[in-house]
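Have a look at the structure that comes next, please.
A single protein chain has been omitted from the complex, and every remaining protein chain is retained in its original position.
After this line comes chain A, so read on.
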Amino acid sequence: MTVQDVLSPFTAWKNLFRDPVTVRDPLTERPGAARYRGFHKNDVAECIGCGTCEAICQNAAIDMVPVDGIETKEGDSGLRPQIDYGRCCWCALCVDVCMTGSLTMSNEYTWIDSDPDAFRFVPGVDHKSWDDAELGYHRPDGHRLTPPERIVMREMDPERRIGNFEEIVDGYSVEEARAEAERCVACGLCVATCPAHMSIPDYIATIREGDYEAGLKLLYETNPFSQVCGRVCTHKCETVCAVHHEGDPIAIRWLKRHITDQVDRDRYVDIIGRPAGETGHKVAVVGAGPAGLTAAFDLARMGHAVTVFEARKHAGGMTRYGIPEYRLPYDALDADVDVIRAMGVDIKCDTPIGDKVTMTGLEKDFDTVLVAIGLHLGRSTRIPGSDHPKVAKAVDLLRAITDGETIDVPKTAVVIGGGNVAMDIARSLARLQKQIHGEVGMTVTALEDFSHFLADPEEVKESFEEGIEIFDARGPREVLVDEVGNVTGLKTWKVVSIFDDKGRFAPTYDEGDERIHVGTMVIEAIGQAADVALLGEALTEKLEWNRGRITVDADGRTSEPWLWAAGDCVNGPDVVHAVADGHRVAASMDAVLKAKELS
């Protein structure tokens, strides 16, 4: 111990003349740092009500609540997060996980209110003083708690696949499917959007758990065309997937397919379950497409005796005669049809209704009848030359390919149309050209430009890969025929606009921009119509019609009490809508049949 030890403490006195360092609240403004995790904000217009924030909050501080002025719509639950500041710890996990990036924080940290309930509020809806604060915690770039990238689906390379009709995609391996399934945040927005309301997050969960049988059971509860839809569904569900807002949507369709691939087909019927006891009611279904067969599946499971009448050699409708084999192998479709048959549905193929068996006959022999005849008449452009025998309809050609008919495959051909059907016929013919002539000579001309294209982007990409030329914004003007009567190509003009001010179809062209697309065959793929000849004059007369389609109510009932209609011929446009229609009709018919029992 020294003298200094006695004196040194007195140096503390020098602080007497220093300014105080305290902040005099509220006189001194002391804003939170730029990244401060202060009070929450939510851009409610961006928010989709997915509830992922609610799921992650370890304090259960978030409740998803309905909010005035925000409606439930496709891809938006209509709910918004309400935060309870009695529970929140400002960890910002909710901000980090937010699927849209709508949820953020301000740098505001003081708030006084005498009403305790004010501290449970819906950010962005209940107005707060910090709503316009610019600073505060926002999820930093690249900081993600859910992986945004989809597991890539392996597929055959273009050189190999163009030579055959084998399925292009390989399907996920168990590991790949599990990794993809893990990306799902189980928001359920997809369920609401799927026309058949398949229990998507639940069956995806079975993949994570490796319980494929449970997954299969879930699939067939809502969709007897699960193998088909697992391959070719238009997957509207994926467009509303919460992950899609800041990443690739979950590959819902491929995951569905993965479940069906993993279960031994012999086990299907046992897992799906057998039908209920017989009711004694008889139902006739015209058309063995997805709509008719789904209704048949449901009705048979309810115990009704169902007979399906199909004009073609095989069941499946457009899924067999339209969709090419490289997208949907026949054995996958057959497996779904087999399940339907196993439920006791009697499918009578090669039995067109109309001449030998008539609608009147069905009305007499059955309690109720469903018409699900699809759209099988190809429409024509009616441009000069379109009546030439070398001008074909896409659906007719696709059917001929399925039936194995010999087709005179042209070295060069031009397709009119820019939808998926146009791509299907172009890619099918391209494969035949490759097999027969050794090279592809296909051209597609579409009215729409690429930014408004109707066909799926993958279809366009894969078509390009396969050597098909696609010209967008081209309006067909004339099928060119040489002096000896052979088709030589298609003349098109550049499209200026497709619709008029009132939104009606009225294309206008730039005549100065003309092109000749060389081809010895022209294929029209511009839409289909229903062939309603089977109804006969009397019934046609009795039924109510709306622009060429039978009028039905929300349950698919026509104006005739014994007759229902479903699928493409009344609604459309795809397999899963047809399936949903089939379910609706089955439920409605069942209710009517049960009511009959009571009366």
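As a convention for this text, a residue touches a chain if its C-beta (ideal position, glycine included) is under 8 Å from a C-beta of that chain, and two chains touch if they have at least 3 such contacts; residues count from 1.
Throughout what follows, contacts and distances are computed from a predicted model.
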Listed names "Cytochrome c oxidase assembly protein CtaG", "Light-independent protochlorophyllide reductase subunit N", "Amino acid/amide ABC transporter membrane protein 2, HAAT family" or "NADH-quinone oxidoreductase subunit D", matching UniProt entry of the absent chain: "NADH-quinone oxidoreductase subunit D"
Sole contact to the chain not displayed, among A:Gly69, A:Pro140, A:Pro457 or A:Pro561: A:Pro140
Of A:Arg208, A:Lys282 or A:Arg549, the one touching the omitted chain in the full complex: A:Arg208
Contacting the left-out chain in the complete assembly, out of A:Val65, A:Leu93 or A:Val169: A:Leu93
Residue touching the undisplayed chain, where the options are A:Ile56, A:Ala455 or A:Ala580: A:Ile56
In chain A, positions touching the absent partner: 1, 4-6, 8-9, 11-12, 15, 21, 32-37, 52, 55-56, 58, 89-93, 96-97, 105, 137, 140, 142-147, 181-186, 208
